[in-house]
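Starting off with a structure, shown below.
What you see is the complex with one protein chain gone and the rest in place.
All chains are identified by letter, namely A and B, in their written order; residue positions are counted from 1 within each chain.
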Amino acid sequence: MRRSFFGGVNPAPYKESTRRKPIARLEYAPEQVVLPLAMSSEGDSVPAVKPGDRVAVGQPVAAGVDLAVSTHASISGRVLAIEERPHPWGGRSAAIVIENDGQDTPWDGRPQPLDSTRVTLDLLLARVREAGIAGMGGAAYPTAEKLRRAAGKADTLIINAAECEPYVTADHRLLLERSDKILLGAQTIARAIGAQRAVLVTEGDKLNAAEAVERRLRKRSGKVELCTVRTRYPLGAEKQIIQTVTGREVPPGGAPLDVKCVVLNLATVFAIQDALFRGRALTHRAVTVTGGAVARPRNLWVPIGTPLSCLLQSAGGLRETPCLVLTGGPMMGTPQHNLEAPVIKSTNALVCLTALERRQQSQETVCIRCGKCVTSCPMHLAPSFISRALRLNELHRLPKLHPQDCIECGCCSYICPARIPLLERVRQARELLEKGGLD
Amino acid sequence: MDSIRSLRLPPQVGQPTTTRSMMSDVLVALIPTLAMAVFFFGPRVLLLTAISIGSSVLFEYAYRRFTHQSDTIRDLSACVTGALLAMSLPANAAYWVPVLGSAFGIIIVKQFYGGLGKNFMNPALAGRMLLATFPILMTNWTQPMDWLPLWGVDAVTSPTPLSYLHDGSLPPLSLGQMLLGQRGGCLGEVSAFMVLLGGCYLILRRVISPRIPLCYLGTMGVLALIFHPQTVDPLQWATAQLLSGGLLLGAFFLATDPTTSPVTPRGQMMFGVGCGLLTMLLRTHSPYPEGVGWAILTMNCCVWLLDRAGMPRRFGAGRFAVLRQWAQQARENVAEIHFVKPNIHFHFFQGGKMPGEEHLDQIRAQAKNLGHFGVVLVCAVLVIFGVHRFTDLDTARAEAKYQQELLAQVMPQAAFSSETPYRAPGALSIQAGYSQNNELVGYCIEVQAQGFSGMVTMEVGVDLNGQVTGVAVTDHKETIGVGTNAMTEEALSRYIGKSGTIRLSGSNSVDAVAGATATSEAITAGVNRALAIVASLNTEGGDVSYVDGEV
Partner (left out) sequence: MAVIELAGVALAALLSENFILVNCMAIGTRSKSFQDPVDALRTGYCLTTVMVLGALCSWLVDFLFLSRFGWQHYRLLVLTLLIVGLIAGLRKFIRVCLPELSRRMDGNLASISTNCAALGSALLISQRSYGLASALAFALFGGIGATMALASFASLREEVSFDSCPKCFRGIPILLITAGLMALSLVGFYGLHFN
């Protein structure tokens, strides 16, 4: 096991409550499914159905325009409306609401499954685009575009199975239960885009999954390498995982393609192989429902668009009033104030924290220059100095401290003993610099 | 995606340590050391520590109160300052000593700059070093297992391992004794093992990072292995160096103070190495036996530089990006500067003005200024000349009288002295003393030796039998009242009649004057050198070659 990126912290994982629970289907199917038009980072899709239409599972209901991804119905039923509904990214936005008829009829216009040896780049891109796949690890970038750009240029394909956020176990269970398919998918993608290496990266606290993968690899004698790295947050961040696997550092302001790497989330790879070898569009995903406030934490296989309240129902409901509800992990998650917001393509967990689990909002005290933030920043920043420059209003010092490199992992805020909100300070510094540069 | 970014909360989980818990961890780490000190020196230690901590807290509270600022004693940093100050005192320190040290440290070094996190010098260490500048206060160490009474302590000097090392020999203690602590020293020094225990506790609890202690101790170890005295086994010497003195206390507790050490990892390593270098330099070449405190204080003043130099390199930039940038900048700067040939031209008959008249015009313009200046210069020269003329005779007379008195003290049998053509390296001058009848009585040699604060210059008279006739000190930089005790008539008269090589103890020895060891040793060394020179003098003339210490 190796550890090869500088910095990072080791938050307590809290994965015990869901680590051993296999991914199960929803006990209580949702009555309605809300499919927002904005599910990827590159723009909204355009509805392709009207209220009253009957749709089946896998039928496209929103078309992708430009770079936006298309959306497919995850249940069968009737389109109720296209209206403003709560969005997990905050506020309300346009969404297609489908009423569930409980049948789960698959769409008969599904594309044919492909043979793994016949997958060319064009075929891959077409299928991925058709299936509406976006980055499922949180970034929600259209995968077809990512693969198109990487074709011919990348020499390493990295499958990110390093689920470094506490509480989340969805990818872990997916890897454990479906390693065969994932390996096949990885190999196919690598061959199609012309990458010489395909590396599956997993963390040291997922050794059972790593062993399962290794067994499969031996049987298959595939070309996918397995890389187990000691658990450290934020291993799953793009730049850090590239550094760990290849030793190359993404230049400041650059992208992974600049160092000839492409990183795909595990769930995304699974969705791609589903699209290729089973003709299925992206309609379901694995979500971990956990937290001290949840009665029965577990991993669920969830239709996209399911309201969060429905997830909680299948997880036994809330044991107590949560102090905070997040989608994603506690380090970088998004707070949810309305439980009617749906699961979207990039939601990997629903975490309901009690007051005990959540860190107290303590008083910020004076910086004692302990240096813990500097040793824990994976991007080699010095948050202590940035915070000090802001405090003393010495903005001329900020350019040398380059706060624009920050990936907002939150390690500095996590570790500061003086409880200084360093992440916010660095964000502020970055905004000041950008604003100053534009003026 | 900007919207999702601004919506994200900061991390909702956090590691549980706070500043206060870090400080209390330091106090916990000091408990074994304190316990061992109590075991060795008695309950006085507890009272001393209590007074130290109490006065630190009191001064901080009072200062914050009087200046209408927030109360900061809850973060326990004043307690830590007091505890560390107590640990660095000798067991027989008077009770007012930690009060003074903590007042200086807390009020001036810490609070005047803004309190916790804003000072540039370690307050406990600064307080301790202020006390170290009082000459006798900090140099008397008691032996362990000698419980001191609470009141009325006499100062008793006893050697510590560090004083042995300073002399270049191994202390007569076994490794076990040095580790567990049956040796003299300040409270925090007596047990290296307990300090190590405390240090490991701090590292395990992530209060300090192991970088600074490892670099500090590592540098000391490497330097000790390389620069060991010839007669000593290098490994033993290195171990003795590492375990003696306040090195472990300094490396684990004082140098790692977060506020006054660098923030960046590379800066911390350079800080540790720098401390090690300076400590070794001071321990081997300075008159003070202990150098840890001074070294750490000096490095505290350089932390700004280390932080700037040690900034982590930008993620994604090349390894030497900063260096390359700096080199490019420097090259650009230098390229801008180019040599311009001066325009020196001579006017030859430019028609109208005579050659050089332009220059004369310029001079005429400045004549007034120059004139005043010239007058002042001439006056000054005349005054100096006059004063010198009037006084040089007196000066010469006084000089001659002084020489006569010196001769009387150094070689009473001689009536007058004169220069000899002999030259010896290490002797400033060699003069011969003659009696009334022009008989050679002996030689007066002017030598220098390194005393405590500088060179001690002395005249030593040696008669033809190789016996000392007298010693006089002509120049010194020793502390008055301390070092000068070794230069009194009575002290110097002990050398009269000695010959051969004078040792420090045993047969043919002159004891060092109490409290002025370095100065006494310097005078003895000077006398030995003079004796060696006279013994190797051959009357052919010319250069004298001799070996120090061999007669």
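Assume a residue touches a chain if its C-beta (ideal position, glycine included) is under 8 Å from a C-beta of that chain, and two chains touch if they have at least 3 such contacts.
What you see is a predicted model, and the numbers here were worked out from it, not measured in a lab.
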Among the chains presented, those that the missing one touches: B
In the complete assembly, which of B:P90, B:G250 or B:G293 touches the absent chain? B:G293
The one residue from B:R20, B:K118, B:R205 or B:R266 touching the chain left out of view is B:K118
With respect to the chain omitted from the figure, which of B:L204, B:I384, B:L464 or B:A514 is a touching residue? B:I384
For a quick check of understanding: of B:V13, B:A192, B:L282 or B:M411, which residue touches the chain that isn't displayed? B:L282
Residues of chain B in contact with the chain that isn't shown? 67, 108-109, 111-115, 118-121, 126, 129-130, 132-133, 281-282, 285-288, 291, 293-295, 297-298, 300-302, 304-305, 336-342, 377, 380-381, 384, 387-388, 450-454, 477
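Here is the rule we go by: only the chains that are shown with their structure count from here on.
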Can you check the complex and tell me which residues of chain A touch chain B? 6, 9, 11-12, 41, 89-90, 139, 166, 239, 249-252, 254, 324, 326, 330-335, 353, 357-359, 362, 365-371, 374-375, 377-382, 384-385, 402, 405, 408, 410, 413-415, 417-419, 421, 423-424, 427
Provide the residue numbers of chain B that touch chain A in the complex, in ascending order. 1, 3-5, 7-15, 17-19, 21-22, 75, 115-118, 209, 258-259, 261-265, 268, 311-317
